[in-house]
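Input: one structure, supplied below.
Note that one protein chain of the assembly has been removed; the remaining protein chains are unaltered in position.
As written, the chain order gives the labels A, B and C, with residue 1 at the start of each chain.
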Amino acid sequence: MPAFHFHHPIEIRYSDLDPQGHVNNARFLTYFEQARVNYLINLGLFSKEQSFLEIGIILAEATVTFKAPVYFSSAPRVGVRVSRLGNKSLTMEYEMAEANGTVYATGATVIVTYDYSTQATVPIPATWRAAIERQEKFFNKDLP
Amino acid sequence: MPAFHFHHPIEIRYSDLDPQGHVNNARFLTYFEQARVNYLINLGLFSKEQSFLEIGIILAEATVTFKAPVYFSSAPRVGVRVSRLGNKSLTMEYEMAEANGTVYATGATVIVTYDYSTQATVPIPATWRAAIERQEKFFNKDLP
Amino acid sequence: MPAFHFHHPIEIRYSDLDPQGHVNNARFLTYFEQARVNYLINLGLFSKEQSFLEIGIILAEATVTFKAPVYFSSAPRVGVRVSRLGNKSLTMEYEMAEANGTVYATGATVIVTYDYSTQATVPIPATWRAAIERQEKFFNKDLP
Partner (left out) sequence: MPAFHFHHPIEIRYSDLDPQGHVNNARFLTYFEQARVNYLINLGLFSKEQSFLEIGIILAEATVTFKAPVYFSSAPRVGVRVSRLGNKSLTMEYEMAEANGTVYATGATVIVTYDYSTQATVPIPATWRAAIERQEKFFNKDLP
């Protein structure tokens, strides 16, 4: 499996913890989301100053596989990569792990490219395709 | 597909909404979780007065399929059912929908039965198996 | 002190709880916020179908006094009232309590009336003043 070439560190917040003393399961999607937005910023496809109505993606599906509990003392980072570029959708994969290698969770989201102004799905923009291929293709031979 | 015989209503909170004006994607797992706990309470397998360290389950996997955006004006309920009873794990399925039938999301979680005191997985307790079968079996022929 | 004449029930979510087993302190502002929006909806000053960019208020200050821990088994409601109507600002007071009278928290927010389109503070609209006085004045003699 190809490695992750983008990572975003996550600070565990006290408010992420639940009565079982570890990070609540729903927060994993929050962490993946935070890493996803930063992946797009890193590729120049979104900027922190833009409106999120211009980000042009919609989540169609999300999956999380929980491998180990995350505690307040954990210092994970979330690896993000695009593993599939379709016509109007793409798949992003995630791996949340400690620097020492302990994997807390893996996951994937199916993302549809969307124009909020026309409220319709659109083909993946050429700039997105180019930037994502530049980021992933060298490492990830099964991308088109 | 068998119908859902337990439903838990969700009040959309302002704080569930994100800059795109609809409910944030991670909240769907929060809604499923809230419905799941209430499903167990309804079956007598947990009570609101118990410690959550006694609930005896761990999430191994969670999936959400997003069908339609949820707004502040939405009044969904989450249907919950057990679709598989294994030896040490079970699968719960979810459907978040408006009373009029609009489906916002579906999902599933693989749940492992766990003893927090010994920190080990355990077979599904007989009381759980009996209560879940009573709730689901009549309607759900593929349960053992 | 005048009584509260509007109440909004709050369902405690599992995800509101923190590692100390009770509701996290920051959630109290979330509960007050949820009650505040519903107070405005109840008075006809906002509707669930409107954009929150049209709600026309900004928080200037918030205070919470914590009286008793809130647990998963709690079933509180939040009382809301306007205790002060100024020129461009008003004060809302909150009381979160169980139906049996146990008070979990009290609080207040200073709210500034604001026009998001011009990005400037504005005098409290006449319709707001009338509706709030109708709701509160009879009971609350110190309102103008």
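Keep this in mind: a contact is a pair of C-beta atoms (placed from the backbone, for glycine too) under 8 Å apart; a residue touches a chain by one contact, two chains touch by 3 or more.
None of the values given here were measured: they were computed from a predicted structure.
**Student:** Could you please point out the subunit C residues that touch the chain left off the display?
**Tutor:** Residue positions of subunit C that touch the missing chain: 18-20, 24-30, 33, 51-53, 58-66, 116.
**Student:** Spell out, residue by residue, where the missing chain touches subunit A.
**Tutor:** Its contact residues with the unshown chain are 11, 13-15, 17, 21, 30, 33-34, 37, 48-49, 51-52, 71-73.
**Student:** Counting contacts across the full complex, list the positions on subunit B that touch the omitted chain.
**Tutor:** Where subunit B meets the chain not shown: residues 14-15, 17-19, 21, 24, 26.
Everything that follows uses one rule, which is that only the chains that are shown with their structure count from here on.
**Student:** Work out the mean Cα position per chain and let me know which chain is farthest from subunit A.
**Tutor:** C
**Student:** Could you state the distance in Å from the CA-based centre of subunit A to that of subunit B?
**Tutor:** The computed centroid separation for subunit A versus subunit B comes out at 24 Å.
**Student:** Provide the C-alpha centroid distance between subunit A and subunit C, rounded to the nearest whole angstrom.
**Tutor:** About 36 Å, centre to centre.
**Student:** Taking each chain's centre as the mean position of its Cα atoms, how many Å separate subunit B from subunit C?
**Tutor:** 31
**Student:** Indicate the residues of subunit C shared as contacts by at least two other chains.
**Tutor:** In subunit C, residues 14-15, 17, 21 touch at least two other chains, as defined above.
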